[in-house]
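Please see the structure below; I have some questions.
Left out: one protein chain. Kept in place: all the others.
Chain naming follows the written order as A, B and C, and within any one chain the residues start at number 1.
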Amino acid sequence: MTLVHEPAAPATAKPSAPISIAGALNAALRDAIEADPSVVVFGEDVGPLGGVFRVTDGLAARFGENRVWDSPLAEAGIVGTAIGMAMYGMRPIVEMQFDAFSYPAFEQITSHLAKMHNRTRGAVRLPIVIRIPYAGGIGGVEHHSDSSEAYWTHTPGLTVVTPSNPADAYSMLREAIASDDPIIFLEPKSRYWSREDVALPVTTAPMTSAVVLREGTDVTLLAYGPTVRTALEAADQGALEGLSVEVIDLRSLSPFDDETVGASVRKTSRAAVIHEAAQFGGYGAEVAARVTERQFFYLAAPVLRITGFDIPYPSPKLEEHFLPTADRVLAALDTWEW
Amino acid sequence: MTLVHEPAAPATAKPSAPISIAGALNAALRDAIEADPSVVVFGEDVGPLGGVFRVTDGLAARFGENRVWDSPLAEAGIVGTAIGMAMYGMRPIVEMQFDAFSYPAFEQITSHLAKMHNRTRGAVRLPIVIRIPYAGGIGGVEHHSDSSEAYWTHTPGLTVVTPSNPADAYSMLREAIASDDPIIFLEPKSRYWSREDVALPVTTAPMTSAVVLREGTDVTLLAYGPTVRTALEAADQGALEGLSVEVIDLRSLSPFDDETVGASVRKTSRAAVIHEAAQFGGYGAEVAARVTERQFFYLAAPVLRITGFDIPYPSPKLEEHFLPTADRVLAALDTWEW
Amino acid sequence: MSDSVVGSQLPVRPTEKPICLIAADGKRTSPDLAAGFELPASDILLSLYRRMVLGRRFDVQVTAVTRQGRLATYPSAVGQEACEIGAVAALGDDDWLFPTYRDTMAVMTRGVAPADALRQFRGDWHMGFDPYEHRISVQATPLATQALHAVGLATAAKLKGDNVVALTFLGDGSTSEGDAHEAFNFAAVWQAPVVFVIQNNQYAISVPITKQSHARTLADKAIGYGMPGYYVDGNDVAAMYTVISAAVVNAREGRGPALIEGLTYRVEAHTNSDDPTRYRDRDEEDAWAALDPIARLERHLRGTGDLTEQLSAEIANEAETLAANVREAVNAETELDPLEIFDHVYVIPRETLAEQRDYLARELASAEQESDR
Partner (left out) sequence: MSDSVVGSQLPVRPTEKPICLIAADGKRTSPDLAAGFELPASDILLSLYRRMVLGRRFDVQVTAVTRQGRLATYPSAVGQEACEIGAVAALGDDDWLFPTYRDTMAVMTRGVAPADALRQFRGDWHMGFDPYEHRISVQATPLATQALHAVGLATAAKLKGDNVVALTFLGDGSTSEGDAHEAFNFAAVWQAPVVFVIQNNQYAISVPITKQSHARTLADKAIGYGMPGYYVDGNDVAAMYTVISAAVVNAREGRGPALIEGLTYRVEAHTNSDDPTRYRDRDEEDAWAALDPIARLERHLRGTGDLTEQLSAEIANEAETLAANVREAVNAETELDPLEIFDHVYVIPRETLAEQRDYLARELASAEQESDR
């Protein structure tokens, strides 16, 4: 994958080596804990087990149970206590084991995490990162493949970001931990194990900016997390058919990078957004609405949404029919009159 | 207010009398409990007190504590037990005291209420109505003025409706209670006390259909719940300026009545959606996106969103600056080149 | 719904030591450990023994085929047979069971055919059978949420005047969730005919009970709700069956809910994808192996002479038939219609779903044509 914005290799760069998203996240946590004594990590099974996806592997052993520990099994409890810790100057990083299991914490996240800074007129800051493995594609049974981003992005006070590759996974998580705003950090679980050569530590584009991954002139594909690969595949196939596809990795869902996306759409005059979540009221609706508001007179066709269906995420043997594919993207582009 | 679809006055019609939305809801509950022994009502303070908005006033005294009762104070518990009751053939109607207090029930609503029918391949039906007084405008302190509709409309399996007048309040609640699907019934709390002459029992347009409240030719205003009045005010003011405004009360947020809305937009070629909730990822995004997808080549201008700002709902003395007004609607329409 | 609160007697407090009727050595325990409960008759013990053997054989076989990749995942209940079978045996036909993902053994024991019981974990559909056919709800994944469904169903039955009891399983870790608390409280306040069976198998995936609760026992939680609480040896099926049966009768006769903690052990990994060596050691596993619920009852029944060579041979045969049954079930190809994913989202049909269904239908059709070429 070619990054148009090459990551700036820092002075201390180690020789680049193949690393997975899970590995990069693990390294980011390790380096952040090492760098700042106020950083703590807790949640369900994040201690000795290292998390069900091994993202916290080895951290408890390395830093001890006062920096990385297993909490009781209660998501509201995890987020609620993290809020109290942050009020006392800590920087907690907590994990929701799977996205559907963040729902018990919904009140703590929407009514407190998102609002405490505003409520206290800026007196209280909550530098908390909530890590959520999200979306499907791993053959998980019910409740293990939800895409919950639309719930968070609609909630003022939250910042919502999602990496699609190991370099961003490291850089964006470090930036999220350093941020004084609460961050919902969505990790595309189907991509956890995809490897790339990266020299750590790495600093990529700012967490809140979108990145053009592939330049093109005919159409702009807007993707994030697990669907970035889908968009790139579609771009490859499209190229064979003589279609010049620009691919943008949104990276930040809230805030939305209107500038980068706007510039691209004004160039291509056509855009489509791709996500796994159900379409109705999904994040793609906001993308389509705001791109249309801002670029209406540049658009040659309506912004397309290539998404999951408006149904609960299906069982493992049927999920392939639910997930957006490169073929579906290209089929959708064909519905436009060119 | 003139209903283009006049409510069909049933044979048993009583002489029409002025009644508030709260009163109409109370009557609907009373008639439903009377009509069907499997209907029960429970929640926080819905018994002797009659609810903090008095929507259940007198029901416990009239039907006894086995039909209408106060539950312990726990929203997940209220929705979770309602699910179990529905599995055993009851039709529970539960109240979330204020919208922000539905958040503790978020997991029960999204992971169970919305999915049980699908999960069991249709074997289990959950005819449950969750009544939620929503939105602001009543000078409520923090957490008492949220607009949570976007969270529910994005969740497959839920049906989300909201009345804007007493006749619909009665008719739609009766229809919701009779439905075999779980219904999120959003009650515009700032409109609870607005009265109109209605002859009960009344049957208005089907719960899941939008209704044209005012016919016009220049622009279509899409509103629901508390913003319907705002849209009608804007239409009146617009008329003075020679603007012919069509006003549609969406009534059903999920499903969305594409037919009624589409027909109107094809006629006016301009549309704007109005809601109190924050704009980013709000329900208006879905409205704008789908109207644009379906009517792109009929649209003379981008669909506008006149909404609350992307901030937590402000304190009572500042809410006036947050809420969309008729002036803001007209100002927004002025941003279009005509 | 509140009158029921009045006139209820003070709850039974959990005992100091776990209630136990048959010790690990197969011998009967002293009266203090029996806490007034009677040892069931030998025919009952024999049938509990038989069902535990079948249950374990079932789980062992399913775990094996899961390793072969036939199932998406499988959480085994091996080692917890006394809880799984003791609970199911205590339920009447009209009663309801609210199991978790852990309790497929109980689901199968209550009469669901292996093929149906395993459909969820095969990845065919979220639930593999009709809840109303067996009065068994979905095997819940969101922890502790099903406990509230049990309370609601039991309350509905009570309001309708039916003599139905709902039993829900909970894990030790799940007791930390808010929903567990709300279920205990609603059940006690409404005096709902519910029995909460907590299988304290010492772990929530990798998290030991010491990181989950600071209480003396999980059964002690009952005190805070004004419910009877029972602290039981969860590897003694005689005790589990007897205590749960008593709680079921109490509930049925209108004396309200009960909370029962069975001390047991999750012998297998959390699921096939888990690696217990990361968080527990061999010695601990061996210590619990010595307390095995099946070996214990076998010793007892051999001692009393009730379990003859012939009988155990019969049971062994039955177990092998069941195992073959399981292999057959998971090897059989299931016909799945992808379009069904749209059919049960709503009772009242939706246009948008019909459109999306047509879209997928067209896609599948053209894929057909492709492959035909």
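Observations on the model:
By definition in this document, a residue touches a chain if its C-beta (ideal position, glycine included) is under 8 Å from a C-beta of that chain, and two chains touch if they have at least 3 such contacts.
All values derive from a computational prediction rather than experimental measurement.
Across the whole complex, the hidden chain's contacts among the shown chains comprise A, B, C.
For the chain missing from the display, the contacting residue among C:F58, C:W96, C:Y225 or C:Y265 is C:Y225, taking the whole complex into account.
Screening B:D45, B:D180 or B:E196 for touch with the missing chain picks out B:D45.
Where subunit C meets the omitted chain, the residues involved are 1-2, 5-6, 8, 10, 176-182, 185, 188-189, 191, 210-216, 220-227.
What subunit A contributes to its contact with the hidden chain is residues 40, 42, 65-66, 69-72, 74, 76-77, 79-90, 104, 107-108, 111-112, 115-125, 156-157, 159, 179-181, 208, 255-256, 258. Residue positions on subunit B in contact with the hidden chain: 44-45, 47-50, 52, 69-74, 76-77, 100-101, 103-104, 139-144, 280, 309-312, 314-318, 321-322, 328, 331, in rising order.
To be clear about the criterion, only the chains that are shown with their structure count from here on.
Distance from the centre of subunit A peaks at C, each centre being the average of the chain's Cα atoms.
The geometric centre of subunit A is 36 Å away from that of subunit C, both derived from CA atoms.
The multi-chain contact residues of subunit A, meaning those touching 2 or more other chains, are 76, 100, 103-104, 142-143, 280, 310-312. Residue positions 125-126, 142, 178-179, 345, 350, 352 of subunit C each touch two or more of the other chains.
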